[in-house]
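Missing here: one protein chain of the complex. Every other protein chain is in place.
In this document, chain identifiers A, B, C, D and E correspond to the written order of the chains, with residue numbering beginning at 1 in each.
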Amino acid sequence: MIQLSQQFEFSASHRLHNSDLSDEQNLALFGKCNNPHGHGHNYVVTVTIEGSLDRNGILVALDRFESLVKQNVIDPMDHRNLNVELPEFQDMNPSVENIARVIWNRLQEHVGALGDQQPKLKSVCVHETPKTWAEYKGPAG
Amino acid sequence: MIQLSQQFEFSASHRLHNSDLSDEQNLALFGKCNNPHGHGHNYVVTVTIEGSLDRNGILVALDRFESLVKQNVIDPMDHRNLNVELPEFQDMNPSVENIARVIWNRLQEHVGALGDQQPKLKSVCVHETPKTWAEYKGPAG
Amino acid sequence: MIQLSQQFEFSASHRLHNSDLSDEQNLALFGKCNNPHGHGHNYVVTVTIEGSLDRNGILVALDRFESLVKQNVIDPMDHRNLNVELPEFQDMNPSVENIARVIWNRLQEHVGALGDQQPKLKSVCVHETPKTWAEYKGPAG
Amino acid sequence: MIQLSQQFEFSASHRLHNSDLSDEQNLALFGKCNNPHGHGHNYVVTVTIEGSLDRNGILVALDRFESLVKQNVIDPMDHRNLNVELPEFQDMNPSVENIARVIWNRLQEHVGALGDQQPKLKSVCVHETPKTWAEYKGPAG
Amino acid sequence: MIQLSQQFEFSASHRLHNSDLSDEQNLALFGKCNNPHGHGHNYVVTVTIEGSLDRNGILVALDRFESLVKQNVIDPMDHRNLNVELPEFQDMNPSVENIARVIWNRLQEHVGALGDQQPKLKSVCVHETPKTWAEYKGPAG
Partner (left out) sequence: MIQLSQQFEFSASHRLHNSDLSDEQNLALFGKCNNPHGHGHNYVVTVTIEGSLDRNGILVALDRFESLVKQNVIDPMDHRNLNVELPEFQDMNPSVENIARVIWNRLQEHVGALGDQQPKLKSVCVHETPKTWAEYKGPAG
């Protein structure tokens, strides 16, 4: 068993807000991240998959791995307003924790088809800034 | 003469758009940066000042230098929508080039008062992503 | 379950030394890190906590997390001589391994109060330089 | 139990190729990494060991840890053509996954002798670029 | 006048060698970089252009700038053996200094056409490793 990680980037805007709370409660909870006009980040996404090496000595073909993440995650999220344009965040707060979960859910069913040895999705790590990040290892992780 | 540089960060959203152009022209020129709902970045700002060392062997007191940039640049820009909330970008495109010029203009008049030796503002460099940045050295630079 | 990590920095001096050993033994064991006048580092501390998301879609309020670490770790250690000024290192060698353990002990009891879901301290990682670091996951880790 | 990690670098050239496949199959699988004249990378190797602290408050003497990796991994691989000059890659594809496994095998038997507490090799992580890396935690990992 | 910089990467192999020198002289001069089977690097290229902002508040359209460098520099150099596959290095040593000059020459004539204001190529900086780089500012620089 070996793990392979690939890093991706996208730039997006978001606003932290819980519509069940009052404005005062939102401000107290989320601080400047609750600013009504939104703000943004260069998000860095690290996807880690795990499995056995195939007869070619690799876990998966890197091109296919990159295309999968680009198509399902980076293209729909890059240069977008996450609250407004992503279906998952219509009624879910786009916190860095939830972004990691959403990316996991977008990738989970596809990873097994990437290689002959049926690799597994191991972890999705999302950096909101170089100093703040969330990592999700799945419902059983 | 010696140069001292200090790096700062702010997270903001913006949209590249020229209201004198048609939607098609804006899209052709700015691509996905013209997305109507905006997107965002972790901006990194490097401010460089230049001058002679004072009798204490420093160019300026670092605390005062940091406070000046924090008060005039970082606090008003951090977690903001640059197009909507910054007066300079009401009718100026918030490109990384213009952000560097705006920061220069916000700092220029104050730098001389930072130290006994009247240091000068030498350069403002703004990273929009780790791979794209603009540097402005003033109208005479 | 999701993990949230936040990175912090402090600059301090230290000296590796075991007073039970002779000068020759200390020098053989710690090399230049045993220099009697001490040396220093920009330490980078990564604190990782783990738990379930609350009804606001976050693990903890980031401001409270940052304040907790700042108050208990960064403020008392920043710009200090670890051997001389930290109570824990009066009779413990301030190796990067021990610094990680000391930070864990300073945070452990407070993390549960950070969020409604009682998050747990998962890991403390301390970089002494960008190339050398220690990670402590607690007595059961 | 605590983990200590040390990072190393080497620059080498390699070519991804499986001699059991046709030229077309190799190209389809490995893309430009199959270029017949080879290409190269600045590889970054992170070695993590784990154990209990000794009476000096350290896991191992850092100098000895560095020497071990330098002698067994960095010196034989640095500024080399991996396919041509490394015995392990005479009939094994020098993918980043296999490089991690080869480094593990070169270090595994020696790590226990590094400290009184018999530390264990915990992980070998190899970055081929800043955005692509493989991590191997041993046959039982 | 403002400067805009964009960073690119390519991975390649090379060998430092002067065919006018003896084997002993080459080894003495270039050390392990003279290894006959070559080695490789992840090269990082930073291209800086300079000019006035146009009526859209930008120096050049970033997409066009990136395409220009990709087509003339990155595509022909990425995953190549520089000594064998690049025409410029048939009889020129592919030192990091010469790589910077070759990239300058490949870009120089095209930069003026990137924007209405005829921007100028200001600098080409090539990192061979994160710690070693050469910068070329043109024959008049």
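Criterion: a residue touches a chain if its C-beta (ideal position, glycine included) is under 8 Å from a C-beta of that chain, and two chains touch if they have at least 3 such contacts.
Only a predicted model underlies this, so the values are computations on that prediction, with no experimental measurement involved.
Contact with the undisplayed chain is limited, among E:E9, E:D54 or E:E97, to E:E97.
Residue C:C33 is the one among C:C33, C:M92 or C:L107 that touches the chain not shown. The residue from C:H41, C:R101, C:K122 or C:K137 that touches the chain not shown here is C:H41. As for the chain not pictured, it touches chain E at residues 16, 18, 20-21, 29-31, 33, 92-93, 95-98, 100-101, 130-137, 141.
Taking the whole complex into account, chain C touches the unshown chain at residues 9, 11-14, 32-33, 35, 37-42, 78-81, 84-85, 129-130. Chain B residues in contact with the hidden partner, per the touch definition given at the top, are 1-8, 53, 55-59, 61-63.
To be clear about the criterion, only the chains that are shown with their structure count from here on.
Chain geometry summary: the mean Cα position of chain A and that of chain C are 28 Å apart. Touching two or more other chains at once is no residue of chain C.
If touching chains are joined by edges, the resulting network of the protein chains shown has some other shape, matching none of path, cycle, star or complete graph.
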